[in-house]
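Input: a single structure, listed below in structure tokens.
A single protein chain has been removed from this complex, and every other one stays in its place.
Read from first to last, the chains carry the letters A and B; within each, the first residue is number 1.
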Amino acid sequence: MIETPSLVDQYCHGVLRTELGLGTFEAQLAGGEGLPAPGTTFFDTQTGFAVRRWCPPLLGLEPHCPPARYLARRRELGVMEAGRRLLRGSGITTYLVDTGLPGDLTGPGEMASAGAAEAHEIVRLELLAEQVADTSGTVESFLANLAESVHGAAANAVAFTSLAGARHGLALAPEPPGPGEVRGAAGRWLADRRVGGALTDPVLLRHLLWIAVASGLPLQLHAGLGEAGPRIDSADPVLLTDFARATAGLGTDLVLLHGYPHHRHTAHLAGVFPHVYADLGAELVRTGARAAAVLAEVLELAPFGKLLFSSGARGLPELHVVGARLFRESLARVLGTWVAEGSWSPADAQRVAGLIAAGNARRVYELEK
Amino acid sequence: MIETPSLVDQYCHGVLRTELGLGTFEAQLAGGEGLPAPGTTFFDTQTGFAVRRWCPPLLGLEPHCPPARYLARRRELGVMEAGRRLLRGSGITTYLVDTGLPGDLTGPGEMASAGAAEAHEIVRLELLAEQVADTSGTVESFLANLAESVHGAAANAVAFTSLAGARHGLALAPEPPGPGEVRGAAGRWLADRRVGGALTDPVLLRHLLWIAVASGLPLQLHAGLGEAGPRIDSADPVLLTDFARATAGLGTDLVLLHGYPHHRHTAHLAGVFPHVYADLGAELVRTGARAAAVLAEVLELAPFGKLLFSSGARGLPELHVVGARLFRESLARVLGTWVAEGSWSPADAQRVAGLIAAGNARRVYELEK
Partner (left out) sequence: MIETPSLVDQYCHGVLRTELGLGTFEAQLAGGEGLPAPGTTFFDTQTGFAVRRWCPPLLGLEPHCPPARYLARRRELGVMEAGRRLLRGSGITTYLVDTGLPGDLTGPGEMASAGAAEAHEIVRLELLAEQVADTSGTVESFLANLAESVHGAAANAVAFTSLAGARHGLALAPEPPGPGEVRGAAGRWLADRRVGGALTDPVLLRHLLWIAVASGLPLQLHAGLGEAGPRIDSADPVLLTDFARATAGLGTDLVLLHGYPHHRHTAHLAGVFPHVYADLGAELVRTGARAAAVLAEVLELAPFGKLLFSSGARGLPELHVVGARLFRESLARVLGTWVAEGSWSPADAQRVAGLIAAGNARRVYELEK
């Protein structure tokens, strides 16, 4: 039996502080991507079934109990107590929390105390740029404040994350934009922008990526599923090949998040470039009963030292539970099968499980120091 | 044991009325795509093996008997009687029949009586336009007759189907073409066209799609495998993302047919857009012993209320049998495994099986009224 007592969730968000009804809970299950079709419900998805499989027992109910019964029990306990039971039942020992989502979500400190775990912050580059834009009067001050702000964030965060894939698509020019280009784009953006306006300009997105690369902190790039982007092929991680080549040897690691359905491309890049890592995030939570099959596909090309677990969860502690439970069960099943077939030795399987669950993340994010 | 007593084949064609020899039968197995290579036969394919697995017992022979023996028995019974036994043995209770293929194929009425089932018509948009072109003298009369003809067809059919993906590729501009653009394209097409000439003009293909959308009837779009198109990536359903966005909220459902090998993209779109549905068609018949594995991949992202069974069969009643048997066996095996693993409850598995086999199609095509 393969065990993973330590579990680093290398990419997730906080949980909602408000009580949820059936409809608001259901909307969170789908990550806010549209409404269910008439006559259907988001509970009838792999994510919905996985929540009903893993979460009711943590609140004292039978697995697979009806959604209404589960939510009644959740409200009975209260959002705080239910969250505590769920997070503590997930098995996650360290949370790396992207704090850049809007909404009333808990931060790393609350995640740590609710989950009886460690927690660290991941800084979202685009939000940082938007906050700087909100408070900068001129192009020059914006650009100077931006560089300083990224530099300052690097002191307290364990990683940066970029949404360039969802904001513009990953078909970005791989090299850093020139200073004149950046000034021009910043001028146009600031002139047109209202307070809070989102950053989607490709020149500024690239500029941000390269400031982050210069910081030396690992840089997480959204690819494939996760954020609802313009078209799923515009987030194919293969589009990052030239950016990976351009950043090779600079000392900054790239972590490709949520590659599904192009996770074999992610695994390929992790095999070819020493500084590229592959995340197992949204694909496990989204594919539920199929998580082991998807995990096995990632394990084809990705070197075992280059894979990182995450839940990709946001809003509901149920999603942290599901991500963690599906990961552990899938990993134990996939590696256990290979041991039973004689393909892998038991010692190797246990060692690799420990790397993917926690060891690789500890090394990449320097969590021990 | 998961049962699906009702089975709606939401996309198929009729069967040939003529007796077939070994060579003509073999050609139908491959859907007419080229010849077998020297030294090979289309019987040595997943489809060929699946026909030999499922069909001989329905005609009183052993499974896997040699093709020549099977065809001798088929001729002995006669094409009508063999067809009756096969269709009645398929388990299909409702056929939705695309009547737009050339050749001497049975229509919905004959399918119903031969198969002791219900049957309804699906109207192929491009054929309708070609028929209207054959009988219209001017651009103005063509366009007026076309609109009227689509409107009239909507009264008797349960759905429209479009071959735009095979005729031109799915990389079509998503918005409706302007009236001047349509008149220009119609003028050029009618001027160059001989009677029976095929519609491939992208402006007119888009015009047809939008007339169909306005009718409110579900619109089936060929994507991935199925029809032999110019290049398989030109039929990637991801190319329909912008068309799906443009038609969202208009009240017309889109059904993406045969997405394989891009069926994970189809499933994604069915998850993101409330009005988009995913078909399980050609992939089951074409992949045979692998049908359960392919089905499981579709079940990763597609909400369970958005999946529709079809055989995609054409010409041979054997293909209806194979589509239906592979579907039922695959669904029972995949969902049964998830129940055995504890991932799904037995009641949920049975309910979802009923939705995919018949319930979703009944709701989308309003078959109960």
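Methods note: a contact is a pair of C-beta atoms (placed from the backbone, for glycine too) under 8 Å apart; a residue touches a chain by one contact, two chains touch by 3 or more.
Every value quoted in this text rests on a predicted model; they were computed, and no experiment measured them.
K.L.:
Considering the full assembly, with which of the depicted chains is the omitted chain in contact?
P.N.:
Even though it is not drawn, that chain still touches A, B.
K.L.:
Which listed residue (A:Thr24, A:Ser113, A:Ser141 or A:Ser343) would be found touching the missing chain in the intact complex?
P.N.:
A:Ser343
K.L.:
Check the options A:His222, A:His258, A:Lys306 or A:His320 and report the residue that touches the missing chain.
P.N.:
A:Lys306
K.L.:
Tell me, which residues in subunit A touch the chain that this view leaves out?
P.N.:
Those residues of subunit A that touch the unshown chain are 236, 238, 241-242, 264-265, 268, 271-275, 296-297, 299-301, 303-306, 338, 341-345, 347-348, 352, 355, 363.
K.L.:
Name every residue on subunit B in touch with the hidden partner chain.
P.N.:
Contact residues on subunit B toward the absent chain are 30, 33-42, 44-46, 49-50, 52-53, 63-64, 225, 228, 230-233, 260-261, 286-290, 293-294.
The criterion applied here is as follows: only the chains that are shown with their structure count from here on.
K.L.:
Using mean C-alpha positions as chain centres, tell me how far subunit A is from subunit B in Å, no decimals.
P.N.:
38
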